[in-house]
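One structure is given here, and the rest of the page talks about it.
In this view, the complex is presented without one of its protein chains, the others remaining in place.
== chain A ==
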Amino acid sequence: MAFQGELNLEATELRLGLPGTPAPAPAGVRKNNKRGLPELQDDPCEESTRPAKTQVVGWPPIRSYRKNCLQQRKTESESGGVYVKVSMDGVPYLRKIDLKLYKGYPQLLKDLEDMFKFKAGEYCEREGYSRSELVPAYEDKDGDWMLVGDVPWNMFVTSCKRLRIMKGSER
């Protein structure tokens, strides 16, 4: 690593190189018989979730509980995958889609229309999907069934638990 020369690490008898890097062993350096940094050695898949920086076990000193919360939140927001079930009245099987893959409502609706072979029609705030028998609705966190399109897209993605294409019988 670049800064090793300046810091004269030999004097402090520390090595911060990657595990397995051959290092001149000055007198007194502890026998390195312990396992290496497992994250970087054993599991190649892990590398994608962490940058190439060397990691030391237990550093920075953050409680595991806190670290797990951060990690969980990061993977939720990064690796995406807001998977929700989609059902349509009259169709025996359900589908599952990843809301994160869409940038907005038009894309989502087009995909639903393709998937279930129907036409939702035009959406307008006042009348919803006025020209259609089949209406896309979603169940939100409170358990209520809402019309798709009413709330801002990001809010929809975080609050949508599942989708249902309903026969809009009142229309």
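Convention: contacts are C-beta pairs under 8 Å (C-beta built on N, C-alpha and C of every residue); 3 or more make two chains touch, one makes a residue touch a chain; residues count from 1.
Heads up, the rule we're going with is that contacts and distances are computed from a predicted model.
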Q: Look at the options "Large ribosomal subunit protein bL21m", "F-box domain-containing protein", "EF-hand domain-containing protein" or "Immediate early response 5 like" and return the one that UniProt uses as the protein name of the missing chain.
A: "F-box domain-containing protein"
Q | Missing-partner contacts on chain A, residue numbers | A | 6-7, 9, 11-14, 16, 28, 30-31, 33-35, 38, 42, 50-51, 53, 55-70, 73-74, 141-142, 151, 154-155, 158-159
